[in-house]
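I'd like to ask you about the structure that follows.
Take a look at chain A:
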Amino acid sequence: MNWGGLLLVMILLSSLVPGLIIFALPEKSNRPRTVLNLGGALFKLLLILLMNVGIYQGRHFTVRWQLLPGLELLLNSDPLAALFSTLSTVLWLLTTLYAVGYLEQSPNRRQFFGYFSICVTVTVGIALAGNLLTFLLFYELLTLTTYPLVTHRGTREALAAGRVYLVYTLSGGAVLLVAVAWLQVLAGPVEFGGPPVAASLGAAHEGQLMALFFLFIAGLGVKAALVPLHGWLPRAMVAPAPVSALLHAVAVVKAGVFGIVRLVHDVYGTQFAAGLNLLAPLTILASLSIIYGSLCALREDDLKKRLAYSTVSQLSYIVLGVSVAGPLAAIGGLVHLVHQGLMKITLFFCAGNLAETLGVHRISEMRGIARRMPVTMAAFSVGALGMIGFPPMAGFVSKWYLGMGALAADRLWVVAVLVVSTLLNAAYFLPILIKAWFTPPDCSWSEQGGRGRVETRWMLLAPPLLTALLVIAVGLLANAQISPLAWVKLIVGLEYGP
Partner candidate 1 sequence: MMDAMGIFDMVLALALPWLGWRLLASPDLFRAMVLFISLGLLMALTWVRLQAPDVALAEAAIGAGLTGALFLSALRRLERLSEAERRLAFAGKREEEDEIPPERHRRAKPVAYGLALLLLAVFVLLLAWSLAQTPAGGGLGPAVGEQLGQSGVRSEVTAVLLNFRGYDTLLEVMVLFLAALGVWSLTRVRLPLQDEEPGPVLATLVRLLAPLMIMVAGYLVWIGGSRAGGAFQGGAVLAAAGVLLLLANVTVVRQIPAALLRWGLALGPLLFLLTAVVCVAAGGNLLEYPPQRAGAWILLIESASAVSIGVTLAALYAGGRPPEPPAQDRGGEQGPGRDADADAGGRQ
Partner candidate 2 sequence: MNTLLFYDFSGLALLAIGLHGLIRSSHPLRKILAANLMTSGVFLIMISGARGTGQTMIDPVPHAMVLTGIVVSVSTTAVALVLVCLVQETTNRALLWQKRKREKWGRTDG
Partner candidate 3 sequence: MADAAFWAICLVVAPLFFAISSFVRGGLAHVFGPLAAWLNALAVLGLTVSFARSGPLRYAIGGWQLPLGINFRIDGLCVLMLAMTAVTGLAVSMYALGYFSLRIGSARQMSRHEQQRLFFWPLWLLLWAGLNGLYLSSDLFNIYVTLEITGLAAVSLTALSGKPAARLAALRYLLVSLLGSCSYLLGVALLYRCYGILDMAALSRLVSPGPLLWCGLALLTAGLLLKTALFPLHFWLPPAHANALAPVSAILSGLVVKASFYLLLRLWGEVFAQVLPPAAYVLLGALGCGAVLWGAAQALLQKRLKMLIAYSTVAQLGYLFIALPLIRLDPGPAARQAVVLLILSHACAKSAMFMAAGSIFLKAGHDRIADLAGIKEVLPVSSFAFVLAGVSLMGFPPSGGFVGKWLLLGVSLAGGQWWWGMMLVTGSLLAAGYVYRVASRLLVFKAPFFSRRQAIPPVMEWSAVLLAVLAMLLGLLAGSPLELLAAGNQVFSPAGLEVLR
Partner candidate 4 sequence: MGLLHNLGTVCILLGIPFFISGTIGLLRFPDIYTRLHALTKADNVGLGFVVLGLSLQADGWHTVARLLLIWLLVLIASSASCHLVARAALRKKIEPWSRP
């Protein structure tokens, strides 16, 4: 194994090993567990940075493990992988910090943190997967490792949600399995990064390739929460806040979207897919998801559920960007992968703070809450405004590129969708902000909970603040050399040519 390959394996092990050790540790040993978790996360971040530097310098890391001839696991570091794995790692670090604070008094932390670590391992595995089989492997494992997190509370409601979650994701996984196997039969092992495999198959298999595309979308769309397949997502809100945060910002939904990006870019190739008229339906589906998700969000009073539907809507920006088939739109979509993650995790952290500190779950209970928790609500506001797309926040950058891309591709109706959805975003986020900042408190929330010198424990406060700052930073510094946008431009450049 070469050094680069070792680096990739180490990246996976740096969270897997702490996870396994955590399972072996007794429930009571909190300090070693925290140290392990944070140590692992920091170490992983370090390794990821190393990898990014390497990629920036034009190096290429791969590691292969052959199961059978024609059946091998492949880890590969291309810029897209780097983007997603960096996002996961950074957010994992913050979420771990948050979760340590959030779960301070709750039982079964051993299990929680164990699965949490393994879940991140698997997510990074999805990012680094170099071929379809490896992607499938981690994609399926993600289902397994997130299930215990979703049902962590063990209540009847949580179990029911877990069942729904499993039914959706396992079915999706089965469809994906069939699709991958089918494609492999047609084309042999499908590796990412090279010339798109489907395109090389050419016209002879057009019919099959079209059918396959829909199978793939059906399989990946479950986790990506595309509209008819999104049913599990709002229900999975019963999970603890850090889980929801990670699930929504990074792990599950992003895995699905990431898969779609891989599918369009690396398996079919944008040109080829567009040539087969496969992308237009995808665009329509994404638009539907955007509008439908927003409309549903409007109706919800439960804060986390509103955020969940907002996720359904926001995720589809990414799909939209990829499916419009132009470099600018692709930039917008891909950068939204990062931006949405940052914004959404901020929002969920804040929602978790409200719930944990004040027991506030509903929007109707949030009158004047900013006076009680100004820092949290400030972070929340940054996230929400970013979502709406106020400049100079992160969301603005994404939407700008999306809009430009749609114009460049002559799809005016896509621009219309963007405008409508922005209005809807504003419609469901602004009332919250107004209620929180500008209405007098009616003190409907309970006052017990960690009242310290600041509004709540620092471990709960620091992560949302940091992510909020990041949201602003990536927007303000979008043109910097190491911003996500720059990185995405590099990726898109690879796909569409400079």
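Candidate entries met the following condition: all candidates are chains of the complex that A comes from, given by their letters.
The rule is short, and it goes like this: a contact is a pair of C-beta atoms (placed from the backbone, for glycine too) under 8 Å apart; a residue touches a chain by one contact, two chains touch by 3 or more; residues count from 1.
If you're wondering where the values come from, they're calculated on a predicted model, not measured in any experiment.
**Student:** Using the definition of touch given at the top, pick which of 1, 2, 3 or 4 touches chain A in this complex.
**Tutor:** So the chain touching chain A in this assembly is 3.
**Student:** Quick check on the complex: what are the chain A residues that touch candidate 3?
**Tutor:** Of all residues in chain A, those touching candidate 3 are 65-68, 71, 73, 107-108, 133, 136-137, 140-141, 144, 148, 151, 154, 159, 162-163, 166, 170-171, 174, 177-178, 181-182, 184-185.
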